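Take a look at chain A:
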Amino acid sequence: MSGLLSLRGLRVAFAGEGGAAMAVRGVDLELEGGEGLALVGESGSGKSATAKAILGLHDMSSTAVTGSVRFEGRELLELGEAELRSFRGRGASMVFQDPGTSFNPLLRMGEQVAEAFRSVAGLDRKAAREAALGLFSRLGIRDPVTRYAQYPHEFSGGMLQRMMILLALAGRPRLLVADEPTTALDVTVQAQVLLFLEELKEELGMAVLLVTHDMGIVAETSTRIAVMYAGRIVETGGTAEVLGSPAHPYTEALLEAMPRPGSRGTRLATILGLPPGVYEADSGCPFFPRCRHALASCMDGLPPSVEAGPGRKSACFRTHSLSLRGIA
Partner candidate 1 sequence: MLAYLARRLLQLVPVLLVASFLVFVAARLTPQDPAVVMAGGRQTSTAVLEAIRAKYHLDESVPSQYLRWMAGALLGDLGESYRLKQGVSAMIAARLPVSLQLIAMSVAIALLAAVPLGILAALRKGSWVDILATSLSLAALSSPVFLTGILGILLFSYTLGWLPALGSGRNFAENLRYLLMPSVALALNMLALSMRMTRSGMIEAMRRPYIQTAILKGLPRRTIVLKHALRNALLPLVTITGLQIGFLLSGTVLVEYTFGLGGLGSLLVNAIQTSDYPVVQGLTLFIVSAFLLINLLVDLLYGIIDPRIRQA
Partner candidate 2 sequence: MRKSGSGRALPAAFALACIVLVATLSSCARAAPGASKGGSLSFAITGDIVALDPAQAYDFTTNPVVNEITEGLLRFSPTGELLPNLAEKWESPDPKTYVYHLRKGVKFQDGSAMGADDVVFSLDRIRDPKTASSLAWMYGSVDRIERTDDSTVRISLKTPDAMFRYALATTAGHVISKAYYEAHASNFGKPEGGLLGTGPFKFASWKPGSEIVVERFDGYWDRDKGPFLDRVVFKIIGEDATRVTGLKTGEIDATIKLPVDLLPVVRSIKGAQLVGVEGLSDDWIAFNTRRKPLDDPQVRKAIITAFNVGAVMDGIVKEAGVAAGNQSVGPALWTYEKAAWETFQNTVEKYAYDPARARELLAKSRGAGGFKAKILTDGDAFRVNVAQALQADLAKLGIQLEIEKVGEAELTTRQFSGKRDYDIVMGGWGADFPDPAANIQPFLHSSGMGEGGSDFAVYSNPKVDALIDQQSRSSDDKERAKLLISALQLAAADAPYIFVDHPKIFYAASEKVGGYTMSPIWYWDSIARGMYLKK
């Protein structure tokens, strides 16, 4: 495998009141170096849990992570605490949804940035401060020295998110996992941040795993897309192809539900029903109750992931017999 990241049969189960909550029920995923992959799904589909599992961020005392997560050939799930610590920030890094809460409100911004440089880039205090100031300048912050001493609440959301991204890249990781990086931002700012992300991806030649529920942003940033439903990957493929002609009924439904220009005034399409709960055991195709193309035979066991075209996979019994509508 020349792949950068390879997930095989990844399962994440949380200890809960109703027993074990299966958030991720066997995920297979491949990511090449320098590639942009979008992991798309509704809330509760398990995409964030998948992302966190890669960085080893789950609380091991209450979570069971099984399967295989290989990064550059190394099995991450076998790493000890110290090894994980040196992996984070250098091998792979992560950015979260709400930049406002991602920073410590009581510490000065400059220090929080410099801290990253000291830790992952191994710089000394003086060099780290220089690097941090440089980061401020790069973001177009006027008077970086004054702003260095300011606190997170004195910066705008968009600025914070961009800072967060740069900070995550302080150790020049080969992979950046972005979990809903723009969801908490204004629409106008969203575009800025995405562009910023794209620039950096090019500049550093790193892979970006973009986790989102927003189909609208995947086109600009990711060349490939993986759709997740109820803890499983239901479709993977090139972004353009999947969006143009989805292979899985769930993908089709998702695309239909997207608000489009010109759709003003018409009712938004919804997917009726709810996804299966995390405590429910597997029995048949998980999308069965909500699928407009479902047949009785769809309930016979889990649909396997089959080839739906070159570089395309879909986990649907009826993959080859369906022709689904996408967006142009």
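Please note the rule applied: a contact is a pair of C-beta atoms (placed from the backbone, for glycine too) under 8 Å apart; a residue touches a chain by one contact, two chains touch by 3 or more; residues count from 1.
Selection rule: all candidates are chains of the complex that A comes from, given by their letters.
This one's a predicted model, so the numbers in the text were calculated from it and none came from an experiment.
The candidate from 1 or 2 that touches chain A somewhere in this complex is 1. Residue ranges of chain A in contact with candidate 1, taken from their complex: 55, 57, 85-86, 88-90, 93-94, 96, 98, 101-107, 115-116, 119-120, 151, 153, 164, 167-168, 170-171.
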